[in-house]
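Apart from one protein chain that is not included, each protein chain of the complex appears where it belongs.
Chain lettering (A and B) follows the sequence in which the chains are written, and residue indices restart at 1 in each chain.
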Amino acid sequence: MKRFIGIEWDFGALKEASPRYWLWMSLLGVFLVLGGVAWTQLFLHGGNVINMRDNYPWGLWFVDYMYYIGLAAGGLVVYASVHLFGAKQFTALSRIAVLQAGVLTMLALLGIITDMERPWRMVWFMLTPNPTAPFLYTGSAAGGYMVLCFIDLWVLITGKGGEKLAMTMTLIALPFAIYMHTTTAFVLSMNKSRELWHSAVMVPIFLTSATASGVALLLIFAYIVQATTHIKFEPSMFRSLSTLLATVMIIDLFLLVVEILSIFWPTSSMPGHTVRMAEFFTGHYAWAFLPVFVLGFSAFFLLSRRPTRHLPAVQLTAAGMYVVAVFFKRYSLMAMGFSRNTLGQLTGLYFPSAVEVFLALGILSFGLILITLALKVLPMETSEHAHDEGDEAGHAATTPDAVVAEGSAL
Amino acid sequence: MSSDKEPLHDEPQALDEDAGAVSRRRFLKGVGAAAGILAAGVIPAFASELVASPATKGAEAAAGESLVPGAQSSLARITEEDGSINYPGKPVSYADPAGDQKWAMVIDVKACVGCRKCVYACVKENNIGRNSGFTYINVMEMEPGTMELESGTLEYPEGGSSEKWYLPIQCMQCAKPSCVYGCPVKATWKEPDGIVVVDYNKCIGCRNCMVTCPYFARHFNWVEPYVPKAEINPKVPLEEKASVVEKCTFCVQRTRNGGTTACTEACPVGARKFGDLNDPNSEVSVLLKTRRVFRLKEELGNEPMIWYVG
Partner (left out) sequence: MGHRIRAGRVRRLLALFSVGSAVAVSVMLAAIPAFAGQAATGELFFYPCTSCHPVAEGAVQSGRKLPNDFKGHAIALAKHDELGQGSAACLVCHDGPAKNPGKLKLIDGTLIDITGDVSLVCFRCHSAKYREWKAGTHGRRMPKCTSAGCHDPHTPGWIYARPLLPFVGGGFQFQVLSVRQPFMPLASPSPAPPTHVPTWFYAVAALGVAVAAGIAGKLILGRSKR
C-alpha cells in the first residue's frame, strides 16, 4: 500500500485478486490490443481504412464523443444532487459516479485524438483558438471537465477541505457539466447548413439524453459494483435512482416526440426537413432510429409499473435498454446531419469499418480497465461520514478481511 | 436564515438544517456564474453581428433602391464589410493581394451546358488528387422549373440533356463564411481580397468546416492525393494536402498575378465571368448592376460571392 498524493493506493489488492478478475482484465486486454492495432492502421493509412468520406465527414468517433460526454455528465447529476438537493440517499454513489464521469470524458477525448491523423496539431487549440467555433468550446470543456472530475474524486477520497470543498466542487462541476453538454449540442445545432440539426431543441435534448443515459449507466455500474466488490448499497437508493431515471427518461422521449412533431406538422413542415426525417423512419438508417423509440418507451414502461419496478432485474433491463437506446439515438443523430449532403444528394449508408469499430472498442476497454483497476486500487466506498474522516478516508476498503471478501466475491 | 458571509459551521447537524437554504442561494450564484461564463464565450460571436448588422442594412437597401444607379450601396456594403475576417495566420505564399480587389464570379446558367470542362480544368490546375474522390466544382443537373437541390443530381452521364439546366457549385468565398467561423484553430480565414484560404500546416483535420459549409465546398483528403508526375502544377502544393482540408481558392496562384481562374478560362460557352467587385467596369460589377441575379442559399446569410444569372 503506497501513499501518494494523499490517497492510499492499494496495489496489494491486485495481488490478491481472484482469477476471475484477471480473466476479465485479459478480456479487456484483448480488445485493448486490437484497438491499438487499429489505431496504428489509422495512423499509417489514414482515410484508406475508414468509411468516412466527404459525404459523412464524422463517423463513429463522433457518435462516441457525444455518447460518452452524455454518460459522463449524467452520472454527475446524481452526485451533485447529493449536495444541491439534499438527496442523501445517493451519497454512497459519490465516488463511483465521479470516477465514471472522469473516465468517460477521457474516453470521449481519446475518440477525438485517435481520429486526428496528426494529434500533435492539437497545440493550435491553445495557440490560436477561434472564439466563434463551438468545437473549441466543447473540446476545452471536455478537457476541463475531465480534470475537474479527477480533482473532485481526489477531494472525495482524501476528504481534504471537508464538506465545504466538496460543495464548492459540486457547484463548479454541475454547471460545468451543463456547459459541456450545451457546447456539444451547439457543435450540432449551430450549423445552418444541416437542416435537421439546426434546431434550438438540440440543447435540451442533449441535456436530457445525457442525464438519462448517465443515470442509467450509473445504475448498472452500481449493481455491478455491488455484485463484484464488498460495497453494498441500500435498495432504497436503487429505487430512488430508477425513479430519477424514469423521470428524466420520459422528458427525453417527450422532447424527441416534440421535435418530430414540429418537423412533420403541416404548418411547420419544410420540404428539406421532412424529406430528410422521413428517411429515418423508412430509409437505410431506420435500423438505428426506430430502436430509439422501441427501447426507450419500453424502458420507461418497465420502470413505471408499480408492482415490478423495485426488482433489480427490471431496473437493470430498463437501464440497459436505455443505454443502448441513447447510443442508437446518437448514431442516428449523426446520420441525420449527413444522410443528405449540403447539395441535397443522398449519401450512402455509413457503417463504420472494422478499424473504426475495433478502435472504438479498444478505447472503451481502456476505460473499463481503468475503472476495474480503480475499484481495486482506490477506496471507492463512500460512507455517510466520509467527508469527516479527513486523513483516515479511504481505509474502509483496505482492511485485510475486506480484501479477502473482495477476492471471494470476485 | 444564515447569511452567506458567515463561515460554514463544522457540525454536521447544523449543516443539515442549513444545507437547504444556504446551498440553494449558492447554487443560484453558481448557475449565474456559469451563465456568465457561457455569455462571455458567445459574446465574440455576437459582437460582429451587433457592430455591423447587415441584415437591417440589407433590408433597407432592398426596400428602397432598385439595382441601377443607386445600387452602389448594396455592392459597397458587401465590399466594405467583408474582407475583415483576416486572422493572423500564415500568409498566402503566392503573392500579397495586389490592390483593393474583391473577387467575385457570375455564372450564367442559361449558357451552361453541363460539359464539366471547368471541373476538369480545375482538377488539373489545382493538383487535386486523381484518386481523391472530390472536385472543387460540382455541377448539378437541375429539373427545369425548380431551384430545389434535392431534385437535382450530380451524377448525370456524359452527354447531358437539353431538357435540364445546369448549376455549377463551388466555394462561394462567402463574405460571412461559416467555415471560417467554425474552424477551432483559425486554420482557414478570409484574405483581404476575398479569397477564403486554408493553411495546410495548421489544419487539424477535425472537418468541422466541412460540416458547416452549406455549399459542399470543402473537401478532406482521406487518401494521399495522387497526381501523375507529368500533370503536377508546380505552383500549387501537393504533398502538404494529405490529411487536411482543401477547397477552391479562385486560383489564387493565377488571380494574384493578373490572370483569371482556370474554370473561367476553360468554359467554352463563356458562362463564367470572374472579376473584381471594386472595379465598376469589370464584367461582374456591370452584370450585378444590370441583370437579375440570384445567389444560392442566400437565406442562410453567408453572403456568397458567386452570383447566378440566367
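The rule is short, and it goes like this: a residue touches a chain if its C-beta (ideal position, glycine included) is under 8 Å from a C-beta of that chain, and two chains touch if they have at least 3 such contacts.
All figures in this text were calculated on a predicted structure; none of them were measured in a lab.
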{"item": "Absent-chain contact - pick from B:Val223, B:Leu238 or B:Val293", "value": "B:Val223"}
{"item": "Contact residue for the chain not shown (choose from A:Asp54, A:Asp115, A:Glu195 or A:Glu381)", "value": "A:Asp54"}
{"item": "Interface residues of chain A (partner: the chain not displayed)", "value": "20, 23-24, 26-27, 30-31, 33-34, 37-38, 41, 45, 47-51, 53-55, 353-355, 358"}
{"item": "Hidden partner chain, residues of chain B it touches", "value": "68-69, 111, 113-117, 119-120, 123, 130-135, 138, 154-160, 162, 222-223, 268-270, 273, 280, 283, 286-287, 289-290"}
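The rule we apply is simple: only the chains that are shown with their structure count from here on.
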{"item": "Computed distance of Cα centres, chain B from chain A, in Å", "value": "34"}
{"item": "Chain A residues touching chain B - in the complex, by the definition given at the top", "value": "46-48, 50, 52-54, 57-58, 83-84, 86, 112, 115-118, 121-122, 124-125, 127-137, 139, 162-164, 167, 171-172, 174-176, 178-179, 182-183, 187, 191-194, 271-272, 275, 337, 340-345, 385, 388"}
{"item": "Chain A contact footprint on chain B (complex, rising order)", "value": "8, 10, 12, 15, 19-20, 23, 26-27, 29-31, 33-34, 37-38, 41, 44-45, 87-89, 133-134, 138, 140, 148-154, 169, 178, 181-187, 202-208, 210-216, 219-224, 242-243, 300-301"}
